[in-house]
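Below: the structure, in structure tokens.
Rest of the complex left out; these chains stay put.
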Amino acid sequence: MSTKGRIAGLALVTAGVATILLVHWMVAFWVPNEAAQGVVQRIFYVHVPAAWTTFLAVGIVAIASAVYLWLEDERADAAAVAAAEGALIFGAIMLITGPLWGRIAWGTYWEWEPRLTLTLLLWFTYLGYFLVRSSVADPRRGKRFAAVVAVVGSLNIPLIHVSVEWFRSLHPEAVVIKPEGPTLPSDMLATLLTSLAGFTMLFLGLFTFRYAVERLRRRTPPTATGETDEALI
Amino acid sequence: MNELRRAWLITLKDLRLEFRTGGRLLAMIAFVVLAGFLFAFALDQSQVAGRDVAAALIWLVILFASTAGAGRIFDAEEEEGAFRHLLLTPVSRPAIFLGKTAANLAVIWLVTALAFISLTAFLGVRDTGSPAAHAAVFLPGTIGLAATGTFFGRMSRHSSLGDTLLPVLTFPLLVPVIFFGATSTARVFLGRPWPEISGSARLLWAFAVGSVFIGAALFRHVTDE
Amino acid sequence: MTLEGQGLVCSYGPTRALDGVDIVAGDGEIVAVVGPNGAGKTTLLRALSGERRPDQGEVSLDGSPVSGADPGWRGRVGLVSHRTGLYRKLSVAENLNFFASLHAVPNPRNAVAQALETIGAATLAGTRVEALSRGQCQRVALARTLLHDPDILFLDEPFTGLDPAAAAALETALRARRTAGSVIVLVTHDLRRCLDLADRVVVLQRGHKVHDGETDSADPVDLLRYFTTTAADPS
């Protein structure tokens, strides 16, 4: 299973990276400039998919963690860690591209407004997730605590999504997922969707791979972890 | 009902431990008063209007006090390993959670009252607005803080990072509380009408009820092995 | 009533403190668990009492699995551990009343007085725990354990710090509980007491059970051999 998992993971990662390379080409040479913002708007095609992938990852962590708390199934925990690493990584991409864009679009890197702040806090929650995991001596307890943190922390997500509507905010509102349908020009939409597919595949690939590795590591006796870690890479 | 009585016993025990020495109360009063004094001193009042800052600082003092208190509430339990024996009695986990949260809350209320009085006094806030409106904001806010603190206070006991972990875990949840709390309190100071405050108050209540229920439901995961 | 642990495995990180231990304790029986330092005795008690769920294996009472999550089970267990488990800032009576109430003991005040009496600590009732000497603390911890008439007792070196009078009182109390039909598991390093008091003795070594038999049939010298061969060892 886990060998298969690793191969599937690698395949997905490869496909994801290839798609993202394609998106780079599209962003650089194919898609037209957005009228108001000019060339910086192209960071959109990284920022938005990163944000969505983060939410996807966070959702997986929350669900897997809830399942782990309920059934104490090791597989659920392995899935949660694998996805949580994704959330941390793609969240970081979002948090880096956002300010870069903001510097040009709003004239400031960061603004203390709810959407941005809540997003940053969400990222801190996942930092806490790994801190708890690693700092609790009893590994079983560490897993349980981390799961609790993930479940409780995920309650932030709906708040983030509605925060743009509740508060006057600098951050743009939804442009794709809205009741009246996408309001984006079709070539921009195509680029965005391609990029989204790439990011999603990359994430799912990393997720599958990490999951398989995690499963494998847990099956080996605890004293031998150090060596197997080396062997896997 | 039996479990509620047990929760109450735990609250009483915690409060007794907390106030065993009358001096502890005294020390806390002094702490909050001095903090108010310090803020008044540190902020250049010719440039900053006291009222704008008072609301924010009251909530920050409450936050710090409750974060510190959450750690302390489990100190006495661990000193001689008593918590382990408490867990070995038939008392249910939600009852322990509620009992300790109530004790935590009582202390937070004291701090809140003190912080309110000392900060408004030192920062020269003459007209503090409607007491009922203040209560409607502080009540849910402090309940949320107490429940969150109790829950994660227990969790951080098992971590080698100890209390340092506490703010990392609680602040992401509490920042919204502080934000809504501080803005609402500021509005009450300004004598704004209730509809401008009720939205935040509702959110604070949602957080309070949610954290108490979720905390009670999940508490066994942070106590039992 | 039979308490049984089957194939118990407990690890602390990479250290296997228990590595597949089977143990049975019936009612009206005192089972002594002995073994060198670090053998896993305390860990065994933690697993049996339900405080720590074993990584593998199962604890059962009369065939049905036992779990620390079950309040009914917790109400029947009495535990003495390495630490006293008392609140230092509360008086002895306050401590005991608190635990008696949580155990829903019918007449807490009476039960507290009686438990203190049994172990010869009646005069300490009003004293704060922080002002007690070590042996006095241990007495109070024992009184707390006996408070709610537990019918399953786990005692981890309960004689620590007790003077001979208190130790004798404890022995009497344990014998009385045995007669009343309790299950008693006792960890001790005192070979004489073990042979004197226990009906059966289990020897642990590095997380394994290496001996299990009636104390009558056990040869003290033979038992002693288990202790002296292995010194403290971390794994």
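A, B and C label the chains in the order they appear, each numbered from 1.
Here is the rule we use: a residue touches a chain if its C-beta (ideal position, glycine included) is under 8 Å from a C-beta of that chain, and two chains touch if they have at least 3 such contacts.
The structure displayed is predicted, hence computed values, not measured ones.
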item: Protein chain multiplicities, whole structure file; value: A x1, B x2, C x2
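The rule we apply is simple: only the chains that are shown with their structure count from here on.
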item: Whole-Å gap between the CA centroids of subunit A and subunit B; value: 33
item: Computed distance of Cα centres, subunit C from subunit B, in Å; value: 39
item: Inter-centroid spacing, subunit C versus subunit A (mean Cα positions, whole Å); value: 50
item: Shared interface positions of subunit B, touching two or more other chains; value: 225
item: Contacts with two or more other chains, residues of subunit A listed in rising order; value: 137-138, 140
item: For the subunit B and subunit A complex, residues of the former touching the latter; value: 155, 158-161, 165, 168-169, 171-173, 175-176, 179, 210, 214, 218, 221-222, 225
item: Complex interface listing, subunit A residues touching subunit B; value: 69, 114, 117-118, 121-122, 124-125, 127-128, 131-132, 135-138, 140-141, 144-145, 147-149, 151-153, 155-156, 159
item: Interface residues, subunit B side, partner subunit C - complex; value: 2, 6, 9-10, 13, 16-17, 20-21, 76, 79-82, 84-92, 220, 224-225
